[in-house]
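One protein chain omitted, others in place.
Order of writing sets the labels: A, B, C, D and E. Residues in every chain begin at 1.
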Amino acid sequence: MDDANRYERGLAKLQEIYGERAQILIASLKDIAPDLGRYIVEFGFGDIHCRPGLNLKSREIATVAALTALGNAAPQLRAHIHAALNVGCSEQEVIEIIMQMALYAGFPAALNGIQAAREVFMERAGKK
Amino acid sequence: MDDANRYERGLAKLQEIYGERAQILIASLKDIAPDLGRYIVEFGFGDIHCRPGLNLKSREIATVAALTALGNAAPQLRAHIHAALNVGCSEQEVIEIIMQMALYAGFPAALNGIQAAREVFMERAGKK
Amino acid sequence: MDDANRYERGLAKLQEIYGERAQILIASLKDIAPDLGRYIVEFGFGDIHCRPGLNLKSREIATVAALTALGNAAPQLRAHIHAALNVGCSEQEVIEIIMQMALYAGFPAALNGIQAAREVFMERAGKK
Amino acid sequence: MDDANRYERGLAKLQEIYGERAQILIASLKDIAPDLGRYIVEFGFGDIHCRPGLNLKSREIATVAALTALGNAAPQLRAHIHAALNVGCSEQEVIEIIMQMALYAGFPAALNGIQAAREVFMERAGKK
Amino acid sequence: MDDANRYERGLAKLQEIYGERAQILIASLKDIAPDLGRYIVEFGFGDIHCRPGLNLKSREIATVAALTALGNAAPQLRAHIHAALNVGCSEQEVIEIIMQMALYAGFPAALNGIQAAREVFMERAGKK
Partner (left out) sequence: MDDANRYERGLAKLQEIYGERAQILIASLKDIAPDLGRYIVEFGFGDIHCRPGLNLKSREIATVAALTALGNAAPQLRAHIHAALNVGCSEQEVIEIIMQMALYAGFPAALNGIQAAREVFMERAGKK
């Protein structure tokens, strides 16, 4: 991949996955840590999420699972539940991923993941 | 699902995913905590992994991601890398899942995940 | 133990430990992940918490300690502080368990555990 | 060091680092776990933070980094961002420490650390 | 409690709980971080473990649970399984505590805890 346009490539990928939320994330860092926003776009999305070898839906399954298991990043978990739904996961698949984390990180992690999913599902239902 | 044969159903699923390793896991608990082995079979595999709504490959993507991110269960991560390969993930997909965890749990977690993958890939290559 | 009535046995145990809160937990999952509620009842309480070999008070000491140390599941920690008090721990014992976690998980974990205890103690004092 | 006045020595160090916040921390524990407050003063500040061999600024760099990486103690992270600024870190240095944690604990930990820094910076700006 | 003899009081408590292992822990830190050994004796055992309000058996139940759940301190978990057995827990109680952690921290944490217990039980059986 061409390294000259990592930012443009990353921003396009971020918007493909997050839609309008992409701009909110970047804007929220502008006043205090704009370079962190740039690294997320360039490295997170321009490098990693543009890689071939694993499709976007599988990438979001992995991320929702990891953030549910870690259990200490609720805003990012909600963002990635949105992303998972945007790239083709059904609500039921999201619930299954989170529920399975009870096996690997315990029931509290799964219960808090379900709460995040509930908030995302309600927000999206309200928009329809 | 019928609740009467959770153990049989779970054992069949465990063997479908792990092959001969299934017996090793159960045997390793027999002397000290046989009920823990039974719960893994009944609840982990008879209940959770037999659920419809998420295919086995997606379930292993979720588990490899979560165990890489948590970073404190190397033997189980290796077991689930075996499982992921058994249910249809390519080695490249496993590497991509682990590499992506650098974004969500940091580079040390990803590096230790890669080390687990290397050991699994070598063990399987040696058996061919 | 008989496997046919794991749900009934678990529900009875859940109500013995949590009182009226038991129904709230199960009801909160009904719309979105009812099977997760069922697994908590069947496996968490029908299987694990019904086991002989460790009394209920010791089980809640273990859980309050673990959730304080993990530090990423405040709602569940509060629920288990209620449970600990319900099965015979004194408020002082709860404080001692949480304070001791400063040694094993650091002062921030202990401080946040104390905050959870304060909320539970105040809620229960308000009900009297 | 003399062990007889650990509390006095610790309280002086706590006030040197935290200013008026020192009293708030101790007061907040008075009703429920006063000895935890005493241990923080005696051991945390009278013993550890009074040690020679590492200056206060370096100690706060270490603490801000650790609490950002652990990601499960937001109130304590905010308190230590205040402390870091009080003992000589610039706002830019605080941002750099937190941003660097993206490498070692992932972007969600860094993003939540930046949010803590934003709240602290705004509170201090409002006081000027 | 008298603060003048925290070290002596802590050392006596440490030896009551750990027996001959107490000296090994302190000796192992002598060359590199002797003050850390002193703090463990003074604060960990002279202050915390000497507190009334929670008996030693309950304190070790809490610690074995927490270290199993955290899953990143195998040597300390083994030491506290020894301690739990020394202060009155049965092997079966230790197994129950660890097994219960599957609910709160996942099966990998429980499995690695069982492995620690196996090593401790075998070491103690070998000494008889």
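What we mean here is this: a contact is a pair of C-beta atoms (placed from the backbone, for glycine too) under 8 Å apart; a residue touches a chain by one contact, two chains touch by 3 or more.
Fair warning: this is a prediction, and the values are worked out from it, not measured in the lab.
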Displayed chains contacted by the hidden chain, counting the whole assembly: A, B, C, D, E
Option touching the unshown chain, where B:19, B:34 or B:108 are the choices: B:108
For chain D, the residues touching the chain missing from this view: 43-44, 48-49, 51, 53-54, 58-59, 61-70, 76, 92-93, 95-97, 99-105
Residues from chain E at the interface with the omitted partner, ascending: 29, 31-33, 35-36, 39-40, 44, 67, 70-73, 75-76
On chain B, residues whose C-beta touches the chain left out of the figure: 70-72, 95, 98-99, 102, 107-112, 114, 117-118, 121
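Basically, only the chains that are shown with their structure count from here on.
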Neighbouring chains shared between chain A and chain E, ordered by label: B, C, D
Pair joined by more contacting C-beta pairs (B-C or C-D): C-D
Centroid distance [mean C-alpha coordinates] between chain D and chain A, Å: 31
Averaged-CA centre spacing for the pair chain E and chain C, given as whole angstrom: 23
In chain B, residues with contacts to at least two other chains: 35, 39, 43-44, 48, 51, 67, 69-70, 76, 101-105
